[in-house]
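Let's look at subunit A:
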Amino acid sequence: MNEVFRYLLMIVVMLFTLTTIAAWLIWLERRMLALWQDRYGPNRAGPFGLLIVAADTIKLFFKEDWIPPFAEKTIFVIAPTIVAAAVLLSFVIIPFAPGILVADLNVGLLFFLAMSSLGVYSIVLGGWASNNKYSLLGALRGASQMISYEVFMGLSLMGVVMLSGSFRLTDIVMAQKDLWFVVTQPVGFVLFLIAGIAETHRLPFDIPEAESELVAGFHSEYSGMKFGMFFIGEYLGITLVSAMVVTIFFGGWLGPFLPPIVWFALKTFVFIVLFILLRASLPRPRYDQLMEYGWKIILPIALLNLLITGAFALLKG
Partner candidate 1 sequence: MEGLNASGTPGWPFVVYTLLVFALLTLIISLSYFLGQRHQGGASDQPYESGILETGSARLRFSAQFYLVAMMFVIFDIEVVFIVLWALAFHELGWPGYLSICVFIGLLFAVLIYEWSIGALNFGPDGKKILKAYRKLPFKDPAI
Partner candidate 2 sequence: MKSSVSIEMVMLLAGLLFTLGIAGVIIRKNIIFMLLSVEIMLNASGLAFIAAGSHWGQPDGQVMFIFILAMAAAEVSIGLALILQIYHQHKSLDIDKLKEMNG
Partner candidate 3 sequence: MSDNDFHALMPLLLLAGASVLVMMLIVARLSHRIIQIASLILFIVSFSSLIYIRDSLPYHVDPLFVIDDFGAFMIGLIIFSGLVVNVLSYIYFEEKEEGPREYYVLLFLCTLGACVMAVSEHFISLFLGLEILTVGLYALIAYLRKRNHSIEAGIKYLILAAFSSAFLLFGMALIYLQTGSMGFSDMADALANVNTIPPLFLIGLGLMLVGIGFKLAVVPFHMWTADVYQGAPVPVTAFIATASKGGVVAVMLRFFVAIDGFRFEGLVFLLICIAIASMIVGNLLALRQTNIKRILAYSSIAHLGYLLVAFIPGSAMAPQAVSFYLLAYFATTLAAFGIVAVLSERESDAEELTRYKALFWKHPVLACILSSALLSLAGIPLTAGFTGKFYILATSLQSGFWLLAIVLVGSSVIGLHYYLRVITVMFSGINDHLPEPKEKHPLFFAISIVVLSILAVVIIWLGVYPDRIISFVQQFRLR
Partner candidate 4 sequence: MMLVLLIVILMTGGVIALLAGKWNKSFPRWIALVSCLVGLMVLVLFWLDQHDVLHVNSDENWLVQYQMTWIPTFGITFHLAVDGLSLLLLILTFFIGILAVLCSWEEIKTRTGFYYFNLLWILAGVAGVFMAMDLFLFYFFWEVMLIPMYFLIGIWGSENRVYAAYKFFIFTQASGLLMFLAILGLYFIHGNNTGVYTFNYFELMGTVIPSQTAIWLMMGFMVAFAVKLPIVPFHTWLPDAHGEAPTAGSLILAGLLLKTGAYGMLRFVIPLFPDVARQVAVPAMVLGVIGIIYGAVLAYSQTDLKRLVAFTSVSHMGFVLTGIFAFNELALQGVVMQLVTHAISTGALFILAGMIKERLHTRDMDLMGGLWTQMPRLGTIGMVFAMASLGLPGLGSFIAEFLILLGVFHAHFWVTVIAASGLIFSAVYSLRIVQKIFLGPEKGTGHVPDFSLREMIIMTALTVSIVWLGLYPQPVINTAKPAIVRLVQLLQPDSDIKYEQSHVR
């Protein structure tokens, strides 16, 4: 009974935290960008403007629930929920700390890859259902970008799988007791990070939205809470990728002195900030540059990385 209660509590807390974090990240991003651009950012509502998040949420809820008459209605509504659901579901496999995880799947990594590839449906269906040229173009670009980087993301993780011998994330974390995988798999880490950014179509890889050319791309026609859903999905995605990077390459909860959950949160926070920093500092590449970069550079490097890792691991015994 106790066990059941613990799990239920954990689930509820997790969901709550995640949704809050997603909202709170918006504030964080705006503040950080302002910081680096030498301006204030949101600073009126509440201390440091923290309450702007609540204000935004309320506003979104009361916005018109607009479904364009020319859109494919059902798909139009379902599309944004897919990405949110997929990302939220991905969190079940992340070991925040020993004992704090929902499902310790032995195919954890595959589950993560599977869920992250579901995200592409959101973009394609949303863009297509909007029946708008910008949206469609955004959707197409988004789709090709995401499925391309999907391949590299999977490949970049295989080095870690080889070293740890498991898809289970707890095993992977435990395998880093002595040495983080970022040391043995630096290339894998870099590739994964790049692929992760591309998967979440964050800046600088936000080609599906590209407001300057496609005016918000696949979600041009979206507004209100359905738009909010895409938004939540994106920020949850940042969190997810950061958490995965931490789990896979930076030893997860492992760390001296502090409680594991704090270590995990700290490390994740660093990467979230890194995401925001990247947005602030890098220009957006063209679609063709991004794709060619992926296929012509990342893919060969990822494959070579595997071979080299394999050879080293076998030589070591």
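A few points about this structure:
FYI, a contact is a pair of C-beta atoms (placed from the backbone, for glycine too) under 8 Å apart; a residue touches a chain by one contact, two chains touch by 3 or more; residues count from 1.
Here is how the candidates were picked: all candidates are chains of the complex that A comes from, given by their letters.
Note that this is a predicted model, so its numbers are computed, not measured.
Here subunit A touches, in this complex, candidate 1 (chosen among 1, 2, 3 or 4).
Interface residues of subunit A, counted against candidate 1 in their complex, comprise 3, 7-8, 10-12, 14-15, 19, 60-66, 68-70, 77, 81, 84-85, 88-89, 92, 101-107, 110, 130-137, 140, 143-144, 147-148, 150-151, 154-155, 158-159, 161-162, 165-168, 170, 215, 220-221, 224-226, 228-229, 286-289, 291-292, 295-296, 299-300, 303, 306-307, 310-311, 313-314.
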